[in-house]
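All protein chains but one are shown in place.
Now for chain A:
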Amino acid sequence: MAPHTGTLSPPRPAGALARLSDWSERHFKWLLVAPAVLLILALSVYPLLFSVWVSFVNYDFQIPGHAFVGLKNFSMVVFDPVARWSLVLTVLLSAANVAIEFGLGLALALAMVRTFPGRGLVMSILIVPLFISPVIVGQAWALLLQRPFGPMDYVLGKIVGHDVTISWLTQTPWLYISLILADVWQWTPFMFVILLAGLTSIPPNLYEAAELDGVDSWLAFRAITLPQLGPMILLAITFRLLDAIKLFDTIFIMTAGGPGTKTYTSSFYLYTVGFTQFHLSQATAGSWIFLIFTAAVVSLLVRRLLNTEPA
């Protein structure tokens, strides 16, 4: 190596630019990825970590400071009878909604799998509710059911031949039936569309072979349709269940959680604690508890989904 002689001249701007250019040349792939990584960190990871912190401190607007309170926020949720009831109701409503929607969706899909005149029009009408905002669905059903102005009791009265005085939105068990009715009306088409796609993908030669073997339609349904449709059924139930456990909009509009706390679902409970009472720490702790319950159920379903193959 030749020894340096004389004084070092300061780096020229052109050299700095060249080094910068070289550096960007070497790291260009990272530069391209950086915005996406930063976005994920800012919009996903940071809020998640922040929410963990909030759930262990006092983050209540009406109480000054953010003192560490350990598990107090979690215990307030666990020992709150309203929270426990909301979880029970969430499970019951989700199960009822998804079960009914699955049954009706499957029946509709089986009815619509063969072509007939006007099938396209009927299908279009059937899936319209899917595209309506749940808030609008809730408002529409509230208008239909609300006494004394809604027409439901009047129409039922005409059908059965005597006065009907059901308080659909305030009387047990009718208020639960009303909520299920609104949900089933909106989301049955979702089941229908997915199951119809599954039905149309079953190879027709299976049915032809069964027919040659003299298999009746009920046996064909049990031995061919259901096993072949299995993965799609699991997919539809998983997706729908994921959404059903977040039930909020129709409750907010139709019953506002009432009467009392009879129609508090977990989402409605967390909303009320967080954004009506503004106990953010308690609401955040409740969200984590709810997330753990949800994750347990969903991971089971997803595991089944990933391991399932058509028979």
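As a convention for this text, contacts are C-beta pairs under 8 Å (C-beta built on N, C-alpha and C of every residue); 3 or more make two chains touch, one makes a residue touch a chain; residues count from 1.
To be clear about the criterion, contacts and distances are computed from a predicted model.
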Protein name as given in UniProt for the chain not displayed, "Acetolactate synthase small subunit", "Alpha-ketoacid dehydrogenase subunit beta", "Multiple sugar transport system substrate-binding protein" or "RNA polymerase sigma-70 factor": "Multiple sugar transport system substrate-binding protein"
Which of A:33, A:63 or A:125 contacts the chain that the document leaves out: A:63
Given A:139, A:167 or A:294, the one touching the chain that is not displayed: A:167
Touching residues on chain A - with respect to the absent chain: 24, 28, 60-64, 146-149, 165, 167-172, 255-262, 272, 275-279
